[in-house]
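The structure appears right after this line, and notes come after that.
Only one protein chain is missing from this complex, and each of the others stays in its spot.
So, chain A:
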């Protein structure tokens, strides 16, 4: 290491990167647990609302399902 005087560190720089057992948003398999997100990369109105979402889906099967943000 460089020979420079430094003070006492306030944090442990090698703090655990992740606590085992805590769910990670990026974990493989998480996508299928997201409500309204379908395996074919499309989504339904359920991704936008949990209230009566089926009624807000497109009226024809050929229409894209474009729910609001």
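Definition applied: contacts are C-beta pairs under 8 Å (C-beta built on N, C-alpha and C of every residue); 3 or more make two chains touch, one makes a residue touch a chain; residues count from 1.
Definition applied: contacts and distances are computed from a predicted model.
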Chain left out of the displayed complex - its UniProt protein name, from "Oligopeptide/dipeptide ABC transporter ATP-binding protein", "Protein DltD", "Hydrogenase" or "Aldehyde dehydrogenase": "Hydrogenase"
Per the touch definition above, residue among A:8, A:41 or A:54 touching the missing chain: A:41
Contact footprint on chain A, counting only the chain that is left out: 1-4, 13-15, 17-18, 26-31, 37, 41-43, 47, 64-69
